[in-house]
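Just below is one structure, and these are the notes that go with it.
All protein chains but one are shown in place.
The block that comes next holds subunit A.
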Amino acid sequence: MGLSKWIGTKQGIFIVLLVLLAVLPLILNDFHTNLLGRYLAFAILVIGLDLVWGYTGILSLGHGIFFGLGAYIMAIYVTTESSGGALPDFMMWSGMTELPFLWELLSNPVAAILLGILLPMAIASLLGFFTFRNRIKGVYFTILTQALVLVTVTLIVSQQRYTGGSDGLSGLSTMFGFSLSSPQTQLFLYFLTLVVLAAVFYFCFKLVNSRFGKVLIAIRDGENRLRFSGYNTAYYKMVVFTLSAGIAGLAGMLYVLQIRIITPTMIDIIPSIEMALWVAIGGRGTLLGPIFGAILANVGTTFFSENYPELWTYFIGLVFIVVIVFLPGGLMSIGNKLKRKRRGSDHEEAEQQAGSAADKHS
């Protein structure tokens, strides 16, 4: 395959995107680099969400919670490090005298990083176990994920002395002795997020192109047929849902280090729905599309809310309607449409390339 053709493949586009994202900090100021870094964390999340929704056909509107758990756990660790063993302010105000057990545990960075991924996975596999095995699917499952968000957010708000309540956690100043407010640390975190994004993309790309990935698509297309072919589809769904929750937790940890505050409203129902919108805007079942969806939607949010705050909500609503009506396949389908057009006009060239059509499958 020639270079020009390779650039057009998903891997090629992704590499170009990576290079672009690696160069952008040279042009952007510190503030905008930091913003972009947060969007990259969202981009990591939507890859996992696309595995579940785009490939397997299970719509989760509860990924804000998995993201949020990762963020909260990381925030708790950083808070304990930042306060140097002293009780955080909100705990003193609610009359606590010593760190609760969970905080004690999470003051160990290894435990925190592991739990930031494992706890969302554990919750997802529990939810998946009880729902998928009992054949709860479609909109009923989606409603359950929303219920999970409500329950968790209510719990976080009500347990103020452990969680900071609706004010959330905001005393995130140092991690491993580095000041989180310094531009150097933030630049490092930007690149760390970029590297994780690349790794997660690579991993999921391998996954969807394996036979396992074909089984996921088969679950979406005809779960019954697949059961009668000898697959325990409930188990597959549980595994992919759990995996995507782990990716969301990882994204949440990277996110909170860059925004340095986490509150219940950031992981509530509306953000959870927005995450699914990014996937839809970018293009379900493409892995790459949702990354563009997440980055562009958030860049759009920032640009419009800075310049036309009152118009922003209308605009995002309009974008969504336009995508649903005119581009059900999301942004990624633009590429295919153009390709088809070009193929139509450059018929001869297409004929010459027909010999290498087999490459499609490699």
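Assume contacts are C-beta pairs under 8 Å (C-beta built on N, C-alpha and C of every residue); 3 or more make two chains touch, one makes a residue touch a chain; residues count from 1.
By our rule, contacts and distances are computed from a predicted model.
**Q** What name does the UniProt record list for the absent chain among "Archease", "Carbon-phosphorus lyase complex subunit PhnI", "Urea ABC transporter ATP-binding protein" or "Thioredoxin domain-containing protein"?
**A** Looking only at the record, the undisplayed chain corresponds to "Urea ABC transporter ATP-binding protein".
**Q** Hey, which of A:Ala122, A:Ala198, A:Val239 or A:Ile273 is the one touching the hidden chain?
**A** A:Val239
**Q** For the chain that's not shown, point to the residue among A:Leu187, A:Val215, A:Ile273 or A:Leu296 touching it.
**A** A:Val215
**Q** Specify the residue from the set A:Phe101, A:Phe176, A:Phe228 or A:Phe326 that touches the hidden chain.
**A** Here the residue in touch with the unshown chain is A:Phe228.
**Q** If you put the missing chain back, which residues of subunit A would it touch?
**A** With respect to the unshown chain, the touching residues of subunit A are 207, 210-212, 214-215, 217-218, 220-222, 224-233, 235-236, 239, 357-358, 360-361.
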